[in-house]
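Shown next, in structure tokens, is the structure this report addresses.
One chain of protein is taken out of this complex; the other chains stay put.
Naming follows writing order (A and B), and every chain is counted from residue 1.
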Amino acid sequence: MAHIAEQADQAREPSIAVGSKQPGWRFLSSRAALYLIVAVVVLVQFFPIIWSVLTSLMSPAETTSIPATLLPAHPSLTNYQQALTSDIGGFKIGQFYLNSVIVSTVSTIVTMFLAMLAAYAFARLNFRFKSQILLIVLALSLFPPLAQLIPILRILILSKTILGIQLFGTIGALIVPYSVLGLPLAILILIAFFQEIPKDLEEAAMIDGMSRFQAFLRVILPLTIPGFFTTAIIVFVGNWNEYLFALNYTTTSSYTLPVGIVTISQSEYVTNFGILTAATVMAVVPLVVLILLLERRIVSGLTAGAVKG
Amino acid sequence: MVSDERAAPDHFSHACVVRKKGDCMAVNDASQPTTSGHEASSPSAPGTGASWSLLDDLKTPLSRRRLLSRGVIAGIGATALGPLILSACGTSSSAAKKGLVNLTYYALQDNTGEQTAEVNLFNQQYAGKIHVDYQVLPTVATDQYQKFVTAFQSQSGSPDVVHIDVTWPAQFAIPGWLAPIDHYVNAQYLTQFFPSAGTVGKVNGKLYGIQRYMDIGMFYYRTDLVKKYGGTLPTTRDALTAMAQQIMQGEAANGVTTGILFPGKKIEAIVDHWLENLWGAGGDIGTPGNLQVNGQTQIDALQFMHDLIYTSKLSPSGTNTLAPADLLALFQKGAAPFMRNWTFAYTPANDPKASKVAGNVGVAPMWSTAGNQGHGCTGGWVLGINAFSQNKDEAWTFIDFLLSQSTQKSMSENAGLISSRPDVVNDPTVQAKIPYFSQIGTILGSGFNRPPLQNYNAFTTPMQAAINGVLSNQMSAADALNGVQSQVGAIK
Partner (left out) sequence: MQATFAPTDEVRESTGMSGAALPPGRRGPLARREERLAFAMLTPVLLALFALGLYPAITTVWYSLQSGGYQGINTSYAGFANYIRLFHDPLFWSSLRFSLLFSIITVSGQMILGTALALFANAKFPGRWVLRAAILFPWAIPTATNSVIWAYMFNYQYGLFNSILIHLHVITPATTINWLGGTTSATVLIYIIAIWKANSLVALLVLAGLQSIPDEIYEAARVDGATYFQTLWRVTLPLLRPTLIVALIVRIIESLQAFDIISAFTNGSPGTSTQNLGLYIYSEISNGDFGYSSTIATVVMVLTVAFIFFYLRTLTRSASAR
């Protein structure tokens, strides 16, 4: 039966047939079944965000009514307004947003630059002690961040003593550890992506007269753009959501979004769920939209350019 | 320490200019360079002399002087110069000239805006002399605690003034992170405060802080229901459970679904409430270094909490996940006649917009067993000075301002917090604004402090798990408390 449906589907609209790339998806070719699954997956994945949006529109009394109010009676944006105007020692959530953007972006760029070089070396070059060096790189990421909190603090203090650079209490105190602590995972992931590119490509380039490093820059790097971008997203979101260092190495002016949200939404005993969810929605939605847009633009743009050049 | 810095020779100021540049890069102006003399001020940092090994370095907190002298200067063969240069650098900071002194103040988030207003007022009064930078901490207690520890470990002198939980002074004083304030206060000064506010910061005979505001576990009740079912407020466990039973049966149609609300979530409040039940039965947990949590009175107190959930079913079956805010939500809904909660619950429980029981809420000291008196567990926040602060005198000026009668009055009126000063709590204009303040004197008078342990966290962590385990019906009260006795018995 599935077979017949599959043929019918193919005959009708081959271009948008489900899984034209992977033939097997055609057993699902009944559109209804497909979109039912999509609906379920989307509901599950979006669930807390949907509930957050609803809660953020409720009045304070509705957020803790027993049993819970499912839909706000009089949806209002008061919680958003409060989240935006809550003053923490002279700083507002906009500042924390900016801090998060700067910290996550700068440290992601640094991590990706360093990891790219190292991953290429691990994936493509022959050198002595390769597995031992990889083990060291990996091992340094295996201690729980909690155990690293105070030792890294001492290094940050040391940076001031020796170099005169004040890191502790500034966003630099986050950029430095994030840039380094993201390295092992970024390297591991990038190695896998480098592996997928056929060896012949760079050999061909080298026969054409490029040096090894030129081949890396001009041939391999463009081809790994999708993998590079995926890795960058992973590193970026990891930095964006980090809480422990962001709490402990900062002053109010350098708080990042997660710390800011927790601070504005809770008092000693009571959590203001309206503000908490409003702030979370404001933190998450722009981030996801931005990633989706960037992914579409950058990845398609760069890969297209790479093929031409 | 200050004099030591002032004595530094002038010609070293060159080095300071260079270093100052680095300081200026800090976002937070008040984070001064480490004091040159803090090895002396930190009793726990052993002066390991000139020999340097990695292990020494790991063991003792990094000191800027030692690191520079050992790590860099020693490298170029001029060990003796290091401390001098750094002493001189200390001079260039605000301590020498006493121009505008910048103070950093770490305190928890206050969404009434009162704290910010107080700081602004201080900055106005001391314009050109002292400027306080209020750094807001998240209100999650464990987050705050860790942030203080991190700040102290950095030995940076920032924050200068700390706003810490009543169980923390010893934990911060013993590693040498808090400065004693004995020379700023005398017995006369301390008489302005409730006695416990002046003793809560006392560690090994020295005073490290004074309480800014008080908190206490109170017995909340519905005045209308108590009136309807006999008129006299029950004070003993038996009378309490009997009346709760009656009200639950009689008022089921009116939305009363449960009798007695108490915290059962795995948080500090469950240890406090267990202590209240224990004190109310005439018991205690002994003295530091010799604690006993598994005697019969101790077990009975926990058993009473357990039985309210599982035997008499006067408390919600999900009590083991209820935090103070959850109790308040139920009480506001009119679901229960009785509740144990902190003082913060009073205002929202009486807010007609949020509470169905507004106007019918009374408070009293905690319940007890027959023949004993009830005691609420005290809480609140203490002001202290960072031992690494270079501006201790100015820090004290700020604390003195926060503790003054006018500031405390403003705090009570605008933020609803209980002043640590009887003259504020008993002030008729304050009591007019917050009616239960007329009773709070009596309730505070009957309150007990938690044991003054040097490491309270090490006591409460296993206790919270054990009590929550019993309230989850995982194990018997006796087994749970016998299990933690070996862990907590020797805690000082």
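Keep this in mind: contacts are C-beta pairs under 8 Å (C-beta built on N, C-alpha and C of every residue); 3 or more make two chains touch, one makes a residue touch a chain.
All figures in this text were calculated on a predicted structure; none of them were measured in a lab.
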Exercise for review: Please pick, from A:Gly90, A:Pro145 or A:Gly164, the residue that touches the omitted chain in the full complex.
Suggested key: A:Pro145
Review point. Which of these, A:Leu34, A:Leu84 or A:Ile165, touches the one chain of the complex that we don't see?
Key: A:Leu34
Practice item. Specify the residue from the set B:Tyr145, B:Tyr213, B:Phe344 or B:Trp367 that touches the hidden chain. Key: B:Tyr145
Review point. So which of B:Lys265, B:His375 or B:Arg450 would be touching the chain we can't see?
Key: B:Lys265
Point to revise | Touch residues of chain A, complete complex, unshown partner | key: 16-27, 34, 37-38, 41-42, 44-46, 48-49, 51-52, 55, 63-70, 114-115, 117-118, 120-123, 125-137, 139-152, 154-155, 176-177, 179-181, 183-185, 187-189, 191-193, 195-196, 212-213, 226-227, 229-230, 233-234, 237, 240-241, 243-244, 257-259, 261-262, 265, 271, 273, 276-277, 279-280, 283-284, 287-288, 291-292, 295
Practice item. Considering the whole complex rather than only what is displayed, give the residues of chain B touching the chain that is not shown. Key: 44-46, 54-55, 58-61, 142, 145-146, 149, 153, 171, 174-176, 257, 265-267, 316-318, 320-322, 326, 329-330, 455, 457-458, 461, 465-466, 468-469, 471-472, 474-475
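One rule holds in what follows: only the chains that are shown with their structure count from here on.
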Review point. What residues of chain B sit close enough to touch chain A in their complex?
Key: 18-19, 21-23, 25-28, 31, 33, 61-62, 64, 67-68, 71-72, 104, 108-111, 113, 116, 133-140, 143, 146-147, 150, 153-156, 158, 323-325, 328-330, 333, 335, 342, 344-345, 348, 353-354
Study note, to complete from the structure: The answer for chain A against chain B in the complex is residues 60-61, 64-66, 86-90, 149-150, 153-154, 156-158, 160-166, 168-171, 247-249, 251-254, 259, 262-264, 266-272
